[in-house]
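For this depiction, one protein chain was excluded, whereas all remaining protein chains were kept in their positions.
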Amino acid sequence: MAKDIKTRIETANAEAFRRMVAADPVLVDVAPAGDVIPGLTDKMVLHSGPPVDWQRMSGAQKGAVIGMLLFEGWARSKEEAIKLLEDGAITLEPNHHHQTVGPMAGTITRSMWVFVVENKAFGNRAYCRQVEGRQQFGDSSQEALQDLIRWHDTWAPALRAGLRQMGGLSLKPIIARALQMGDELHNRPHAASSLFANAMAVPMIEAGIPKEALISTLRYLAGHQLFFLGLSMAAAKATADPARGIEYSTVVTAMARNGTEFGIQVSGLEGEWFTALAPPVKGLFLPGYGEQDAGLDIGDSAITETVGWGGFVLGGAPGILSFVGGTPEEALSYSRDMRQITVSTSPEFLIPALGFEGTAVGIDVRKVVQTNIPPIIDTAMAHKNPGHPIIGAGLVRPPLDCFKRALIRFAEKYGLK
Amino acid sequence: MKTKLEELLQNGPVVISLGVREFAESLQDQGVEVVHVDWSPPAGGDAEMAELLDKLL
Partner (left out) sequence: MILGRWEGFMATGYTIKRNQYFDSVFLMQVAKRLSEEPGIEQVAALMGTEKNKGLLAEIGFENAEISSAAANDLIIALKGKSPSTIEVILENLDAWLFRKPVGVSKAVSRTLDEALARQPHANLAVVSLPGEYAAREARRALERGLNVFLFSSNVPVEDELSLKQYARERGLIVMGPDCGTAIIAGVGIGFANVVRPGPIGVIGSTGTGLQEFTSLVHQGGSGISHAIGTGSGDLSDATIGGISTLSALEALEADPQTNVVAVLSKPPGAKTLPLLVERLNRCRKPVVACFLGIGKYPSENDIGFETARTLDEAAALATQLAPGKPVVRTGVGSQEVQALVAKERAGMAPEQKYIRGIFAGGTFCYQAQQVMREAGLVVYSNAPLDGMLSLADPLRSEAHTLVDMGAEMFTEGRPHPMIDATLRRERILAEAQHPQVAVLLLDFILGYNASPDPVGDLLETIAEAKSTASQRGGYLSVVASMCGTEADPQNLREQTRALEEGGVVVLPSSAQTALFSRTLALSL
């Protein structure tokens, strides 16, 4: 019996791994969330991480939710927004329940334009909002909202026109090249952002976008080094989702944080979250901020680590270390360590600094608990209170309790306890 | 057919070493192929988890 279950797990995990590495994410559209995200209704705010109610929401996420209410015009002031939220007039749901991810607070409402990435190998779609440095960190000021408005009015529609002109953009080649150019696709997607801008420029011109909008959009892409994070997250989500719901699989299909809790989801335990208190991020602060200001770990961006990018490929992205701290040797050892907790390594995404070995893919809950090595995530930091932009970046590891809880539940579900 | 023990005697040891590092070093000094495991207690010393893992991994 015991042997039998081990074999079943191995088989199931091999299948989860196979699906992840077979993924073929293609950016097919940029569209208003309300038009594309399944189940996203009026007066609903999607957020990052596992489920959380307004009371327990972290400061940054509260600020970001308020920002979305103002952006949508559901409230005219912060006070009014808070009142609506306290009264329960606004539905709060995790992005992950809607095939969606969002950076930091991750807030998405119907008018927010999102990337639509289709995994051509499996036909599933995933969605992610754009990355910016203010509102999603909890800043709901008029200034902070200006970027959302420009995204909505100009940049997103321009990208959509360009994409339609070219008939979609395959993301896998960009990701593979960027990984060899020193990106880890989480905090350092600089090469991928450039490659994306290159790919979009001509089609956007061909699409006949008015000159002013075109220049504004090209300027936006050229100056936004973190732009591709929204795409790598959508691609990662599209990659991870087909691995969901494989009976007996102990492979992690999502890692997400809401600034209050860290949560993971596991393939063979579809629909459940295994959570623990979100950990603090260890790293470097922007001038004017310090440890005392930092909120706890937040964002769906750990979906990139879930499919083997981000912290898992730090060894190939030494440039990121000036941002998150640490030494190149440490970065290499992080990447090597991650191979001990995954099913295998990617045959396609190769890291030159690691002798062209593949990225570690398919986090196995059992191996995490066994080795006591939690996944390594490199991430940005938000303030503990609403109203601030990005305050720093660093490294964080999920609490082991998430994995232990998943393992206990797994044993229970599959009749071992 | 030879048993695994007979094969060990015939071919000589190729070793995975867990624990005392000096044992691995002395084997290496004799030209034996050794991989030393930088071992730590399974599941960080969490006995309940270790027991569970025995069934699952």
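Letters A and B name the chains as they come in the text, with residue numbers starting at 1 for each one.
The rule we apply is simple: a residue touches a chain if its C-beta (ideal position, glycine included) is under 8 Å from a C-beta of that chain, and two chains touch if they have at least 3 such contacts.
In this text the structure is predicted, and so the values were computed from the model without any measurement.
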item	value
Visible contact partners (per top-of-document touch definition) of the missing chain	A, B
Residues belonging to chain A that touch the chain removed from view	333, 336-337, 340, 370-373
Hidden partner interface residues of chain B, rising order	2-30, 32-42, 44-45, 50, 54
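One rule holds for everything that comes next: only the chains that are shown with their structure count from here on.
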item	value
Separation of chain A from chain B, taking each centre as the mean of its C-alpha atoms, in whole Å	39
Parts of chain B lying in touch with chain A, wherever the complex brings them together	40-44, 46, 49, 52-57
List of chain A residues in touch with chain B within their complex	2, 5-6, 9, 250, 366-367, 369-370, 372, 400, 404, 407-408, 410-411, 416
